[in-house]
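Missing here: one protein chain of the complex. Every other protein chain is in place.
The letters A and B name the chains in turn, as written, and every chain counts its residues from 1.
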Amino acid sequence: MIRQAAFTLAAVALVALAAVAVVNLLRPAPPLTAAQQARALEAELRCPDCQGLSVAESRTTSAGAIRTQIVRQLDAGQTPAQVRDYFVARYGEWILLEPASPVWLLIPFLLIGAAAAGLIVWLRSARSPMAAPSPTLVDTPAAPDAAEAVRQRVRDEVEALDA
Amino acid sequence: MLATIGHVAILVGLATSVFAAFAFIAGARRGDAALVAAGRRSVYAAFAMAGVASAVMITALLTHDFGILYVARNNASTTPPFFSVISLWAALEGSILFWTLILTGWASLVLWRYRQRHPALMPWAGAILALVAIFFFAVMVWPGNPFIATTPVAAEGAGPNALLQNHPFMGLHPPLLYLGYTGMAVPFAFGMAALITRRTDEEWLSIVRRWTIVPWIFLTLGITAGAWWSYEVLGWGGYWAWDPVENAALLPWLTATAFIHSSMVAERRGALKVWSSALILATFVLTIVGTFLTRSGVVASVHSFTQSAIGPWFLAGIVLSLGGGLTLLVWRLPDLHDRERPAGTVSRESAFLFNNVLFLGVTFAVLFGTLLPLIVELLGGGTISVGAPWFNRVNVPIFLALVFLMGVGPALPWGGASWRTARERFGIPVLVGVLAVVAAMALGLRDAAPLATVGFAVFVAVIMGDELVRGVAARGRSRHEAPPLALWRLATRNRRRYGGYAVHAGILVMAVAIAISATQGSQISATLKPGEQMTIGGYTLTYRELGTAPLPDDARVFEARALVDFSGPQTGTLATALRDYPNSDTLIATPAVRTSLGEDLYVTLIGYDGTSKTATFRVFINPGVAWIWLGGGMVGLAAIFAIWPERRRVPAATPADAPAGAPADEPAPAPSAPAEAQG
Partner (left out) sequence: MSRSLSWRRLRWLIVPLVVLPLVAVLFVGFGRDPSVIPSPLIGKPMPSFSLTALDGTTLSSRDLAGKPVIVNFWASWCPPCAEEHPVLLDLAKRYGDRVTVVGILYNDDAEGAARFLSRYGDGGWADLLDPSGGTAVDYGVTGPPETFFIDAAGIVRGKQIGPVTSDVASAQLATLGLVVAAP
């Protein structure tokens, strides 16, 4: 009983949390300061003479020069998107640490989704008696509550001792 | 002279490996035990030869024998002995030698251990291991000879790569990693042997499982040590950059972890034979791909020492192992019948299988992201970069789902559960998880990813805690044991399950630590004159002085060392330096890290002016980083606990020893006669 109640409560709590999260996401983000914008851009741009580090992380002079340029551009009133384009126009798309096209991001997720769906189909297609090795591990809907409580306790003990 | 000994040792190693392969194959086909024994001894001989060659190289490094090209390139007369020894694996040819040493060591160990068992599988496994050894010896004979001599002999060597000689972890990370990488050849060999001999019943699976977990432990520790080294040495304040070489080490770890989980389903049901074989093959091929990516210069990386002639050889190795293994698998496909089919969409089996889908998803994403720049260029789309932001965007959600599954799996029974059972099992854990998220938010945590991590981690912890409590209570009721004793007895009699829980606990610690350290840190840069201060996160740092001098134990290296006093949650002085190594264009930073359980104070010297003594510092506060390393250690210890051989008990003692349908115990390499008989 407690467990059933807990589940209902948990479901309610989850929904509430999800609602809070959605509201938070949909709320317009507070405008970033210039420093925050600069920090964000520095994390997106690649240091030209390092191997894979961002301009934010790198110590090299060229990274420093790019950081200076970012600040200069933002101060001159450019938006972050314009600053990004400025660097892409000079270095090529290579200067961005994330490829511009979101297609590449989707590919792994699509594959995982397809594999998960395929797995579900595969699992459901094997409805055989083998699927339930022991009748005590599966609920029998018609069982009265008292017997069910006993079964649950037996299940618990067997599982606790199960290697 | 030394070079000749080394070179001859390698040649003999190649010859004995060739002989071993022939002996094993012929002995297997004819059922000739003497031939098989000869093959085994040849593998021991190959190991001895690799040992001789390694000893020769270490001696040459310690005595600064610049007549050998490898020594001239990677050692100098001022290099301290510790770094001379570990220069064995500092660069290309030496690391191939080290690899071969460990590979033949694993091969010798497993062949010795099974010298009187598994007579059908062992010779073929030996043959495969011998073939792999042949490949690596051949690489050392032709494109990657470590013992090329130089004439005239240089008076002074170039010294080790600057990044590889300023921290003792260089002595830890590669050996651990190599033990993990090369160890994956063993399960591969037995997997292929099972396919060749068509002995695809459960015998091979339990062998392969055991011989995957041990290298897995080394890989886990090696990857963690690598991240730790990167953090302490590279100076950018982070520990994982999704660099191609880091990815290369991670890929086989991912497929091996997937295999460890799916093999539990495979053992219980006699199922998933094709999948298991494919995973073992993939793990081994990925270790070769990883080496290829590191050594060939194909993808620019922090580790790319050279773009070398070895590349084409490794490409050939990948083609041979992947092509050969796949062909074998496809050929024997009709023999790989499953005894049962896992069923039930909501069951422990399905949780393990979804776990596999996710792990393989990460594997694909990491491989795809690493190779995408090459693919796009091949398709004429210009040059793009795929860096840390992309990898994090893809992988963080997947890892979060995996953490969630870590709780779901143990909570569901084998064979299938109704939704009602699921609801009963998950109600309280979900509730407590949500409460933990709310508590974290109340404490100031606002970013989505760490909140989700905390929530899922608590969810999993509650489920595992519930299992422990119920198990201990059951023992207490039936055997009247006090809880601590009951817990110990429970754990040691069900090492696989409770060791598994402990491993997962370690993973939870690491997950939360990574989530917090990656999002809740702060940093600041400042240029200071001596005496000036900067503040960050409760700390006040005072720049005291800057001294420039050559290193005491290596006079060719010039170091500018800044002393900084700090006060706040911790107090003390730290020294951070910039070093000028003669063989490096750029100055190498030595960050100073003051670690505490709560957070790290991390200070790097970015630049300085020698005359005015002005110095530019970058300071990070990194919360929770120490827990990442601790968590990694927990995982390693827990895994060792999980596979530690269980003492054989008299069957009448407890019913727990002989559960119906349970797989065999897992004796690790500790010989004791009854354990041996068990398999």
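Following the convention adopted for this analysis, contacts are C-beta pairs under 8 Å (C-beta built on N, C-alpha and C of every residue); 3 or more make two chains touch, one makes a residue touch a chain.
Note that the structure is predicted; figures quoted are calculated from it, not measured.
Within the full complex, the residue among B:24, B:83 or B:292 touching the omitted chain is B:292. Set against the missing chain, the residues B:371, B:408 or B:605 yield one that touches it, B:371.
Within the full complex, the residue among B:327, B:522, B:535 or B:612 touching the omitted chain is B:327.
Counting the whole complex, the residues of chain A in touch with the unshown chain are 48-49, 61-62, 64-66, 68-69, 72, 87-92, 94-95. Interface residues of chain B with the unshown chain, by the touch rule above, are 289, 292, 296-300, 307, 311-312, 315, 318-319, 322-323, 326-327, 330, 333-334, 371, 374-375, 377-378, 382-383, 585.
The rule is simple: only the chains that are shown with their structure count from here on.
Note: centroid distance chain A to chain B, computed from Cα atoms, is 24 Å.
If you check the complex, the residues on chain B that touch chain A are 235-238, 241-244, 300-302, 304, 340-345, 349-350, 353-354, 357-358, 360-361, 364-365, 368-369, 372, 376, 382-390, 393-394, 398, 413-418, 420-421, 423-431, 434-435, 437-438, 448, 467, 470-471, 474-475, 478, 490, 493-494, 496-497, 586, 589, 604, 606-607, 618, 655-656, 659, 661-662. Chain A contributes residues 3-11, 13-14, 17, 21, 43-44, 46, 51-54, 57-60, 92-100, 104-105, 107-109, 111-112, 115-116, 119-120, 123-124, 126-128, 130-134, 137-139, 155-157, 159-163 to its touches with chain B in the complex.
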